[in-house]
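Pasting in a structure now, in C-alpha cells, and then I'll have a few things to ask.
Some chains omitted; the rest stay in position.
We call the chains A and B, going by the order they appear; numbering starts again at 1 in every chain.
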Amino acid sequence: MNYIKKRWVWVLSLALMMTLVLVTPAFAQDGTPPSEEVVDATLSLNIMWMIIGGFLVFFMQAGFALVETGFTRNKNVAHTMMMNMMVFCIGAIGYWLTGFAFQFGAVNAAYPGVSTAGAIVGEWAHSPITLGDWTGFLSAPLIRFGQFGFLGGSGFLLAGFGANAGLLAFFLFQMVFMDTAATIPTGSMAERLKFIGFVLMGLWVSMFIYPLVGGWIWGGGWLQNLGRSMGLGNGAVDFAGSGVVHMIGGAIGLAGAMVIGPRIGKFNKDGSANTIPGHSISLGVLGTIILFFGWFGFNPGSSLGFVGAFRNLAVIAAINTLLAGAAGGCSAMTYMWLVGPTKKPDPGMSVNGILAGLVAITAPCAFVDSWAAVVIGLIAGLIVCWATVWLEKWKIDDPVGAVPVHFFNGMWGVLAVGIFANGNPDTAAWNGVESAVTGLLYGGTTQILAQLAEVVSIFVAVFGLTYVFFKILAALKLLRVSREVELQGLDVPEMGALGYPKDWEPSDVEDSEKTFAGKRVKALGTTD
Amino acid sequence: MNYIKKRWVWVLSLALMMTLVLVTPAFAQDGTPPSEEVVDATLSLNIMWMIIGGFLVFFMQAGFALVETGFTRNKNVAHTMMMNMMVFCIGAIGYWLTGFAFQFGAVNAAYPGVSTAGAIVGEWAHSPITLGDWTGFLSAPLIRFGQFGFLGGSGFLLAGFGANAGLLAFFLFQMVFMDTAATIPTGSMAERLKFIGFVLMGLWVSMFIYPLVGGWIWGGGWLQNLGRSMGLGNGAVDFAGSGVVHMIGGAIGLAGAMVIGPRIGKFNKDGSANTIPGHSISLGVLGTIILFFGWFGFNPGSSLGFVGAFRNLAVIAAINTLLAGAAGGCSAMTYMWLVGPTKKPDPGMSVNGILAGLVAITAPCAFVDSWAAVVIGLIAGLIVCWATVWLEKWKIDDPVGAVPVHFFNGMWGVLAVGIFANGNPDTAAWNGVESAVTGLLYGGTTQILAQLAEVVSIFVAVFGLTYVFFKILAALKLLRVSREVELQGLDVPEMGALGYPKDWEPSDVEDSEKTFAGKRVKALGTTD
C-alpha cells in the first residue's frame, strides 16, 4: 500500500471496475486503434520535442556571436556582434519569403514520401488533422531536372500552412538550422567585411543557396534519392546536417575568406603567418559552452519527434553528441599540448576541437555506437588542428577557424556515416530504402558513395556559386572595407559605435569626478 | 460549447460517432472517456509545456541584466547587475507572500470561468485529480467593486495548494512574468537609483501594483470581462502580456524616469541631449539574444498547455514571435541606416528594434497571421526609433530605452490585437465570449475598444499610482543618489564593490611582478 498512495489505488480500481463491467462484452471484436486523445498526445509530444529543439538551436546564435567576437579584436566588437545578431533577423525574413519554399516546397514525384518530411508524414499519419495539410503541402508542383528533385516551389510566406502546428513547428526548426549555416561565414570574413556585404550575403544564404542544396538532402531532392535511384545505400544520409548545415556554411565561409583576402598583417612578406589573438577568452569559451548546449537541440531535435523510434534516435543522438564533443576537445587540447607550437593546452584550439567534434557527429549522431562517437570526435579534434595549418599554408585567413571547424569537419562527419553507421534497425527505410543505414565497418559498401556524392555536390554547388557571388560583390566594392577602416577597426566607421567605449562624462564635472574616483564616498541622499 | 472551437467539435463528434457506430452495442450507456493513463499523460504534457516555458522566462532575467548593464557605464556595472539579479529574489518572495493571491485569488462571481485560469479548468477538466483543487482555489472569496472583479484574496503563501502540480506550475509561470515587469524599470532609472529605493520598488511591483492590474486582465477581472459585460469583443485580450507585463513595466519605468530626473550631463543647457554610450556592446547584444530565446517561453508558453488547441496556439505564437522580432530588428536597423543621425546600422537601436518587435507581438502572437506578425514587427521597429526621440524632447532620460521598448510597443501590441486578430476559430470563446477574437481588418469592430480600455486602464492605474509611490520615495530621500555618488559611479558607494576592479596584488611583490608581466615565463614547478 506504500508506493502508490491509497487514493490513487481506489480511484484506479474503481475506474477500472466501472469501465470494465460496463463495456467488456463488446471489446472482443475490434482492435480499437488509439483514441483521439492518444493521437493528440502523441502528436503533441513529437511537436513539442521539435520546437524545443528549435529554441535551443536559436540560442546557438548567442554562442556563435561570442565565439566569433571573443576570438577577434576589441576594435571590431560592435561589428562582429551585430553581424551575428542581425543574420538571424535578415535570415528569418528571407527564409520566410522564399527559402523554406525552395527547400521543402517539393516532393520527388518519382519517389514520393522519401524526404525526411515524408518520414514524418508516415509516422504522424495517426493524426487525421495533420496528415492532410502535410501531404497537401508536399504534393505541390516540383521543378525537376530529369527525374531528380532540384528545387521546391510552394509555401512562400507560409502560404497555405494555416494553423497546422506540425508544419509551422517544422518551419521554425528549419529556419534556425538555415541560420546556423548563414552565421558561419561571418566568422571567416570577420574584421574586414563591409556591413552591406554582410546583409547581401545573409539574403543570398537564406533565400537561395542554402535552400537549394539543403533541399537536395532533406527536402526530397536528388541526393536524398540516390539510394532508390542509383542503389547507393540509403541515399545521402545526414541526420542533423554535418553536410547540410556545417559544410554548406563552411563552404560559403571558405569562398568568402578567399575572395575577401587576408587581414592586413596576417601574413608576412616571407609567407609566414602571424597569430592575431582575439580579445576575450572568457567570451569565446562562454560561447563554446552555449554552442554545446544548443547542439542538444540541434542533433537530438533532428529526430523531429519523441515517440517510439523517434525517441530512440533522439536519445542516441544526445549521448553521441556529448561524447564526440568531449572527445574533440580532449584530442585537440592534447595535440596542442604535445605537438603544437606553444606546447601548451591552447584555449583557442580546445574550443575549436570541441566544436569540431560536435560538427563531425552531427550527421552520424543517430547511426553510430558510442565508441564510434568517441573515435569520430577524437579524429575531428586532430583535423581541426591540421586544417588550421593548411589554411595558413594556402594563405587563407580565417580569423575564428570557421573553415577548419565547419567545412573540414562537416565533410568528415558526412563521410563518417558511410564508415561507422551500425545498421540499427530503427533506421530501416531511411530515405525510402528498405535496409537500415549501414557503413563500411558493418558491411555496407555503397553508403559511403552516397556520402561522397553529398560532399562533392555541396562543394561544387555551394563553393562554386558563392565564389562567383562574392566576386560580384567585390567588383561592386561591397565586400571589403578600406585599409583605413580596417586599421582603425570597423566599429566606428561601419556601425557608428565602439564595442567598448570609455565612460562618457559631462565635461564640466570631469575634474571633480577625478577627485572622487577610487575613493569610497558615502551616499549623501538624493539631490533631486 | 463555447470553449471548444467549432472545428474541433465537428472532428471530435465525427470521430466519436464513427467509434460509437462500430462499438455501440455495448457502448451505448457510457461512452468510455479517456483512460486514467491518457488523462495523466495529457495533464503532464500541458504542465510540462507551461513549466519549461517558465524556466525560459526566468532566463530572460539574464538578458535584461546584460542589456541594461551593457548599455550603461563601467562605473555602475555592479549596481546595475545587482538590481537585475536581486529583483528576482525580492520579487519571488513578494509574489509568494501576496502578489499571486491578489492577482489570481479571485474569480468573478458574475462571470465564472472566464479567466485564463478558467479556460484551463475547462480544458483540463478531464483530470479529476486536478479539477477539484483548481475550482477550490478559484472559488475563493472575491473582493469586488460593483459587478467587476478588482482584487483577489486567496492563495497567500501558496496556502491551500498542497501538491497540486497544475497550480504550482501556474504560480511559477506567473511569478516569472511578474518578474519581467519588475525588472523593466531598473533600466529607465539606471545609473542613479538608490539601492534601497530599488528594493522598495521591487516590493511595490511584486506585492501590489502588478498583481492588481494584471488580475484585471488575466485573473478574471473587469477588463477581461468587458466582452460579456459591455459587449466589447472578447474583452481585453492579451495573450502573453504586451499590456500586462510590458506596458505595466514600461509605465512604472516611465513614472520612475520622470520622478528621478535625468542623469547629470544628459541634457545640455540649450535643451539638446547628449548620447551617453554604454560600456559593452558585446554584453548588450548577448543579452538581446538571450531575451529573444526566453521569449520563446514567454509567448508560446502562454498557451499554458500543449495538447489540442493549446498546441496550435503555442506553435503559431512561436512563429509569429520569431518573425516579429526579426522584422523589428530589420526595420529599426534600416531606419537608422537611412534616416538616423549616424546614417549607420546602429547596434543599440537594432537591439531595441528586436525587443520592440518582440514586445509588440506578445499580445497578438496567437491571434494573427504570419504576414501580420511581420507588419507588427516592422512598425514596432519604427516606433522604438521615434519614441526614443520623443523622450529626449520631453527631457526624460531613459538610459537603456526601456520606455520606448516596453511602454510604447506594449501599447502598440495591445492595440494590434484589435486590428489584426484573424478570427481563428481556435480562439472562439476567449474570455467567455462565443465568437473568436477578431480585429478591425477581419470585421471585428468592438475588439479594438476593449484593447483601448486595457491601454488606458494600465496607463491611468499603473502610471498614476506608481508616480505617487516614487514621489513619496523621493520625498523620503530614498530614490536618487547624491551628485557625488552619481559622478563617481554607484558601484563603490552603493554596493561596496567595483564592477571591474584592477587586479589586486600583494604590495611586496608588485615590483617583481612588473618584471614578469607580458613575458612568457616557463612554469618552474610547485613551490608548496
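Observations on the model:
Rule of thumb we're sticking to: a contact is a pair of C-beta atoms (placed from the backbone, for glycine too) under 8 Å apart; a residue touches a chain by one contact, two chains touch by 3 or more.
In this text the structure is predicted, and so the values were computed from the model without any measurement.
Each protein chain is a copy of one sequence, and the assembly as a whole in this entry counts 3 such copies (shown in place: 2).
Please note the rule applied: only the chains that are shown with their structure count from here on.
Residue ranges on subunit B touching subunit A, taken from their complex, read 11-12, 15-16, 22-23, 25-27, 29-30, 32, 34-36, 38, 41-42, 45, 48-49, 52, 56, 73-75, 128, 194, 260-261, 264-265, 274-282, 285-286, 288-290, 292-293, 296-297, 300, 306-308, 311-312, 314-316, 318-319, 322-323, 325-327, 329-330, 333, 342-348, 350-351, 354, 370-371, 374, 424, 426, 474, 477-489, 492-494. Subunit A contributes residues 11-12, 15, 19, 22-27, 30, 32, 35-38, 40-41, 43-45, 47-48, 51-52, 54-55, 58-59, 61-62, 65-66, 69, 77-78, 81-82, 84-86, 88-93, 96, 128-129, 157-158, 161, 163, 165, 168-169, 171-172, 175, 195, 280, 283, 491, 494-501, 503-506, 509, 512-513, 516-517, 519-528 to its touches with subunit B in the complex.
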